[in-house]
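Only a part of the assembly is drawn; its chains keep their places, and the rest are absent.
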Amino acid sequence: MTHPHQELLRCRNLGRRYAGVPALADIELSVRAGEVLAIVGENGAGKSTLLKILSGVIPPSNGSMQIADADGVLRSVQLQSVRDATRAGIALVHQELNLAENLDIAGSIFLGREPARLGFLDLHAMRANASKWLARVGLNLDPTTPCDALAIAQRQLVEVAKALSCEARILILDEPTSSLSAREADRLLEIMADLRNQGKAVIFVSHHLDEVLRIADRVMVLRDGQCTGILERGTYDRDSIERLMVGRSIETNQPRPVRQDAAVRLRVTELVGAHHRKQPISFAVRAGEIVGLAGLVGAGRTEVLEAIAAITPHHGHVELDGAPLSGNTAARVRRGVAIVPEDRARNGIFAAGHVSMNMSLAWIDRNSRARTVNTAAERAIVSQMMDRMQLRPAEPSRLVHTLSGGNQQKSVIGRWMAIGPALLLLDEPTRGVDVSARAEIHAEIRRLADSGSSVLFASSELEEVLMLADRVIVMHDGGIAGELTAHEATEVAIMHLATGGEPAPARPRGTAHEHGSEYGTSS
Amino acid sequence: MKKSLGILGIFLAVCVVASVFGQNFLTGYNLMNLTQRTSLFAIISLGAGLVIITGGIDLSIGSVVCLAGITTPWLLVEHGWSPWVVIPVVLIGSALIGLFHGVLITRLRLQPFLVTLCGLLLYRGVARWMTSDQSQGFQGEFAGVRSIALAKFPIPGLDTYQLPATVIPLIVLSVAIAVFLHRTVWGRWLLATGRNESAARYSGVPTAWLITMAYVACSLLAGVGGMLFIFDIGSAQPSDFGNFYELYAIAAAVLGGCSLRGGEASVFGIVIGAATLQVLRTAIILLGLSSQLEFAVIGAVLLIGVTTDELIRRYSVRRSERKIA
Amino acid sequence: QADLIAAQKARIADFKKAPKAKPHLAFVSNGVADFWTIAKAGATAAGKELGCQVTVEFPGGGLGDQKRMLEDLVTRGIDGVSVSPIDPTNQAEILALIAEKSLLITNDSDAPKAPRLCYIGMDNYDAGVMCGKLAREGCAGGEVAIFIGRLEQDNAKRRRQGFIDGLLGRAADATRYDEPGKVITEAGYTIVGTWTDSFDRAKAKANIEDVMIKHPKLALMTGLFEYNSTLAVEVLKQTGKLGTVKLAAFDEGAEVITAIKDGSVLGTVVQDPYGYGFESIKLLHALNQGDMSMIPANGIISISAKVIRKDNAEAFWKDLKAKIKAGKEATAKP
């Protein structure tokens, strides 16, 4: 047994270079049993790189690691693979989703660690066990459900269940809450607190400082691959962290005046999507208006956005600027519809393409002459957009899969910002984007709306919905549960509608400052 | 299972047409022949299926069939080796070929298509060079060894149908592979690797090893197939023996529900896929069609079959949707 | 064409004054088969005997492949080529090219319109007739099936037609053509059909098995390519019908010869591929020495086919084995 406060992991002088360029340097870190360590930093600061090294996904370029053995003695290790790390009691939830979708939930959870006798699967034990872990993360699904039928948030929870089921001494989570809505995220924080109380160590990355403030015992701040400080609980607040992250504190946006009289651009009547068929949906968005779709995981927001863009088939009527919107996605994009998908890795980026190609793809046809790409204009617009989106490193010829997750997201949004679409559909627009860049992206979205475009976005972060939306449509179980103006919209009101009129949950996200202490520290 | 319903439908349709319009389709002798040929082709198709599960492809199957098939009588007859030595040597050789492919694909990360295309050229070339383009046969001897493929077991109650011995390896292999895929840890791992290699690797699955083993199994089964083919046929010419068999094998696997994107397979489907191809070829003769039409008929039937299957599937999905709505 | 022949002859006449010391000669087949490996043995043996360099090429990929190999031989500066053209009527250019740059003779399959100096071989129609007569002697009537690798090459068509005409006792007429798909009922025989397999032996075997199912009363079959006969013996043996269903074979497959020896196959018609190879090189060598005396007036050196029956099977087999062995040794030590 490990004792509380005992050191489980120690890193010395850890560094990692990609093609000679350092992504991480001189990291000194020690992790103790019974603590929650948060790692924060801007996009591309090296957080994921550090976590990948700790969990054996990639080897460090230099430096050493020591892990406590069963007797609690630190021993030097060189993790060659994930397998080694698992054996050493370390489990990781990746930033990008990574499931073999041809397996069922139980199969995914126990992949690589299947209960077996002489190599033969014990399916019964596997399913029973899987149910246990699903219940733990609050995912109310049959463990035999195939993974390719799951929504992205559900997949994220399956990954968490998978990591929990390793019963590792050190659990590492890379932006685990980024695709979860308030209730699930909340539950996950509770689980992390539980693990801490059981004497395990939890390391997690988040761009939501409120989460960090609420639960972390220590906070490690990374900036440009360097550690700019490790703060003990009680010695920091939001402002001091931000200062260490970006060198200044971040301004939040001011509320903006909304024009109530503008013409309706998008009108959706009796929309029925492919999966939720019970409740037809109708609503409208005016020119210059930013409408937020709120709801719990699986409420059907993604489905609405994808139906409007004709990614998935739908019944019902969609109208843009008074004319019916029909045809396939390409035809609708030509009409000025733009969509930023929720599943970035699968539907957003061209991993093997460079940033410039990724960002220009959607609009190269608009400034082409005789369908010939105007490369000079392309280069100019791309670098301008990279700048506006704060995409780092600012190299247009860089391959997108070598960017950090948040920067990949910026490349996907930046793709559309350059052309000012008539209707911008965003699904989790700032997933994985750091605080300062998020403010910048929000400003861009507002600027776009100010120029007369309509914006419809879905977000699981209430904070984002409240900050950005002029009007909030709350969805529940595939239908519209209610609409709130910016004035009416509060966390409590939204959660009330989102849960189908049940009493609002006690701890919606974004109210961390007040409730943080409830979890206490293990000291 | 659901995936193989389509091919089962095509198979049954072809059988019905052949028995209604063809001469003597439903005779014991014909069914016996069909069983024999299906067994031989299904064995190599199973190998193709295993590789396809990993998202790879093996184009060298036909050439390995050729090399293994040619080497067997070459060693037995020309060099006078004992069958007890020849069979293990040929099988081990085939497995080594697969190992070679697997290593190049997983360690050097070369494209499977390229590696096995080179294999396609190389092994046939070696077979031709080794035998100086001379056809190899058993010259009427070695009836004992050949009975591995030629023996027929009378079935009580059935008059003219006798069970060909090659069914035994087919059944054993099918069951073993099906159990392997769906009941063992490694089968799971293989399926997961095929669908999302990095997810499997991050879960601690030894993906490189599994992929290598899939190629080993594929070449080994091609070697087994080659040997059974030559035992059955009696002689072969290195320049044409096994030509295009990789396409038949891959076609059987794909018809049987394997996706070339990897991660999906149905052993039952593969066997039915292989059977369909054989029944089609026989049906053309029994229906009295010109053998010039063979290719055209097989191509057209398969195309119509898979298209119909897909249309039916869509229609039924749409109907069930409408019902719920 | 006449020009090209004259030009070749003029060059040969020049060789009389300055004979080529060690000419480089080529023998090009129309495909890959045992038949051609025997021819290769003949060609290499002749090359060794006469002291010239011999290149033997087997085009495995049809017309395009043959054209490419011939062009490449011209590139190498070949001194004489003996080729079995796959489609002589349409290969005028490449044959003319060889005649222009080298010396051209044909073997196995003639190209009378091409500027070839000589043809070495026999008419496949006549060989077919021999096989047909052999079948007619051994089988008085009934259903007959024909198996052949493929029908599109000229020699295959002629061989098949010869077989039909010989079997049915028609007057010889090489220009006759019976559609392969048609059932012919004549002179007590019913020819139920002709089946091809594009050189896929598993398919060839399946063809024989399937036809025996479709026509259970089959009295006679013939396999007009070597492996067709070999597989026919194989299938008849496996079904226990060897001897009951008569087989008139073609070419010298080992299994066929064995079966002829024990009397269960009527006999086989063999050409002399060894002779094609040997005589080709011998002639080309003579031409390179300026000696045109070997070319007969009609331009055809006839090497006729033989019928092998139970009585001469043993002797034929021994002779053939010895020749192949000699040819192999010649290749091994050039």
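Some observations on this one:
As written, the chain order gives the labels A, B and C, with residue 1 at the start of each chain.
Convention: a residue touches a chain if its C-beta (ideal position, glycine included) is under 8 Å from a C-beta of that chain, and two chains touch if they have at least 3 such contacts.
All values derive from a computational prediction rather than experimental measurement.
Written as a formula over the displayed labels, the whole complex reads A x1, B x2, C x1.
The rule is short, and it goes like this: only the chains that are shown with their structure count from here on.
Centroid to centroid, with C-alpha atoms defining each point, subunit A and subunit B lie 45 Å apart. Averaged Cα coordinates give subunit A a centre that lies 74 Å from the centre of subunit C.
Taking the mean of the C-alpha atoms as each chain's centre, subunit B and subunit C sit 35 Å apart. Contact with two or more other chains is made by no residue of subunit B.
Those residues of subunit C in touch with two or more other chains do not exist in this structure. Contacts from subunit B toward subunit C in the complex involve residues 22-24, 27, 29-30, 33, 37, 40, 128, 132-135, 137, 139-140, 150, 229, 232-237, 239-241, 243-244, 281-282, 285-286, 288, 290-292.
By the touch criterion stated above, subunit C contacts subunit B in their complex at residues 32-34, 36-37, 58, 60, 180-181, 193, 195-197, 199-203, 205-207, 209-211, 213-214, 216, 226-227, 230-231, 234, 238-239, 253-255, 258-259, 328, 331. Within the complex formed with subunit A, the residues of subunit B that make contact are 183-186, 188-189, 191-196, 198-206, 263-264, 321, 324-325.
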